[in-house]
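Removed from the display is one protein chain of the complex; every other protein chain stays in position.
As written, the chain order gives the labels A and B, with residue 1 at the start of each chain.
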Amino acid sequence: MAKIELTRNSFIKNILKDRRPQLAVFIVMLVGYIFAIMAGLVGTPVGSHNFSIVFVWIAWWAVLILVAVPFFGRGWCAVCPIPLPGEWLQRGAVLALPDKKPKWLNLRVPKMFRNIWLQNISFLLLALFSSVLLTTPNITGIVLAGMLFAAVGLSTVFERRAFCRYLCPVSGFIGLYSQTAPIELRIKDKQVCANCKAKPCYNGSSAGYGCPWDVFPGGLTQNTYCGLCMECIRTCPHDNIAVNIRPFSADLAKPSTRMDEAFKAFIMLGSAMIYAGVLLGPWGTLKDAAYNVGSSAWLVYALVFLTFIFAILPGFFTLGMLKTKSIVPLKKRFASLSTALIPLGLMFWVAFSLSFVLTNASYILAALSDPLGLGWNLFGTATATWQPMLTIFLAPAQTFALVGGLIWSARTTQKAAQEVKVSPIPVHVYSFVATSLMLWLLL
Amino acid sequence: MPEPTLTQPIQSTVHRTFHKMRSYLSSLLFLMTGLVVVFVPLPASTTAHQERTFQIDARQFSYFPSELNVNAGDTVTIKLVSNDVVHGLYVDAYDVSVEADPGQTATLTFIANKAGAFRFRCNVTCGAMHPFMIGKLTVGSNHWLYRSIGLAILAIMGVIVLIKRKA
Partner (left out) sequence: MRRAEFVSRFLILVGMALAIGAPILFWSRTPLIHVSTAEAGGWSPDTLRAKVGKPLELHLISDDVVHGFAVGQMEMEGVNVLPGKVTEVTLKFDKPGTYTFFCTRWCGVNHWRMRGTIEVSGPSSEPEPVSVPQYVTLRIDIDAPHDSPVTPENRPSAIHGQQLKATLDISKFNNSDFYRTHSPYQVFEELNSTPLTDSEKWDVVSYIWQSHTTSEALANGKKLFAQNCAACHGEGGGGNGVFADKIAQTGEVSKQTMTGSEEMQMQKPADFTNPTRMLGASPVLLQGKILRGGMGTGMPMWGSIFTEQQIWDLIAYLYSFQFEYEK
């Protein structure tokens, strides 16, 4: 299947280039985000009836993992409100074009942090506290507020969207999984970029700002770090940047060999499996351990969590590679083959999320009418009772997602194995065992 | 002279078509096997239908016992005993539920006419971890899990066989 260039359509191109529709979406998102913070802080402490829990961990999460990431890659990042106040401060404007020197420090993020290790850590921190985070409105409110303040703070010190690129826990996995998406932003003609001296797409110009994601659009070969903010489309004087529809996981044809990304794949795979077991399983002791943060049971849980992700999962993965001799170094083989876990992990998260989203989506109706638990009934749905939805479809949908993910992952394995000249069979076995485990945990 | 050069292109076209047909047939074979794995009906259980009664103690945030096994067709009675606050018990797919206050055991009776594994969960908000207060009822066997693992085996074999052929 060839690529279809969406920006060939002038309506689409103009919508993307025009700052105003994007800003309208931004304002709605930002107001909603702040309302979610306030709901968490002053609303009812009962999570299922608080806007912050229901709209962040059920509604937004469902849209993110079931629609935005699989079909639009970093589509959420394109509309996320977190970096906006900081970015507006940096630019000294909301809509206007750059006409003055930036007044903030605009430091370059130090080299040792220019990777996704901080994002791996921030995601794990949230994951270890997830039982409390997902169920307690004021904790969600504080975390959301914390992310907003961190983004603003980083924007006053560092250049571009430092929070998004290097710290945001969500950005870490959206970036990794965006490689599977059927949408991309790429240049049209390499020669045009080669001849372009100023590179305003990266450096900015009077027409627009340099890439906030610290990416050189001319060199984009993968979706991982492009936040789809459309700034480069506005700045490029040669109209050389396009948004395309392309086959799923086209980026995995040339697998990345970065270790931080490899471990991100294991972090996501492992946490999906642990969440499935702890949150959706029938084992009460695990839930107690996960919820009672600070207790010795929780410490054991945290240790097991981290051991599973950093030792057991990658350990077994590497075991399959140890026997085979290859001219390609082990590290490179490890990183390259671990890209097979990207579609696998994504579908693990889809299957896991389907369960609690379909079970609890009915809370959205009540939370819409009475977001703070004050007795409102804005849309007449405040008395809507909890009722699981589409339950007959849940098990088949989960099987479809997991088996589909296995096929998808296996195809990636074939390609990656070819690249590093090893047999794909050990990874096939690994993916099959992991999938069977996840099927057992969820079904 | 013209003969050898004519047969070679024809031979490779025949080869390619033959390989394409083989790979289509293989894909079809995998697909049919997959459909069989999903849809083949299980032999009907021969165990007589029994009346099964369970006492389930509910506390924040788990059930004890949290896993039940019955045979398809059994009449299942669950006596829900709440140990701390008001809890409920809702059975997925059966869409039946009951709620119990501490000191007032509540009874739920239903016929387990659907086979498979079903989660039961608390349907009365009982504290923070309420959405994750879950147990599991297995009626007969968890046949869908076995079918799914069967599909997974088929899937991985399919990829190995079919993709290899393309290379």
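Definition applied: a contact is a pair of C-beta atoms (placed from the backbone, for glycine too) under 8 Å apart; a residue touches a chain by one contact, two chains touch by 3 or more.
Just so we're clear, the structure is a prediction, and the values are computed from it rather than from any experiment.
J.: For the chain left out of this view, which of A:Pro182, A:Gly373 or A:Pro424 touches it?
T.: A:Gly373
J.: I'm checking contacts with the chain that's been left out. Which of A:Ile27, A:Val67, A:Leu125 or A:Val157 qualifies?
T.: Here the residue in touch with the unshown chain is A:Ile27.
J.: Which is it among A:Leu66, A:Leu97 or A:Ala297 that touches the chain not included here?
T.: A:Leu97
J.: Of A:Lys13, A:His49 or A:Arg333, which sits in contact with the chain we cannot see?
T.: Final answer for the missing-chain contact: A:His49.
J.: For the chain that got dropped from the picture, name the residues of chain A it touches.
T.: Here the touching residues of chain A are 20, 23, 27, 30-32, 34-35, 38-39, 42-46, 48-50, 88, 93-97, 366, 370, 372-375, 382-383.
J.: What residue numbers in chain B mark contact with the hidden partner chain?
T.: Touch set of chain B with respect to the missing chain: 81-86, 101-105, 124-127.
Note that in this section only the chains that are shown with their structure count from here on.
J.: Report the residues of chain A in contact with chain B in the complex, numbered from low to high.
T.: 46-49, 131-132, 135-136, 278-285, 287-288, 291, 356, 359-360, 386, 388, 391-392, 395, 399, 402-403, 406-407, 410-411, 414, 418, 424-425, 428, 431-432, 435-436, 439-440, 443
J.: Considering the complex alone, what residue numbers of chain B touch chain A?
T.: Touch list, chain B to chain A: 61-64, 66-67, 90, 92-93, 95, 116-117, 119, 121, 123, 125, 128-136, 142, 144-145, 147-149, 151-153, 155-156, 158-160, 163, 167.
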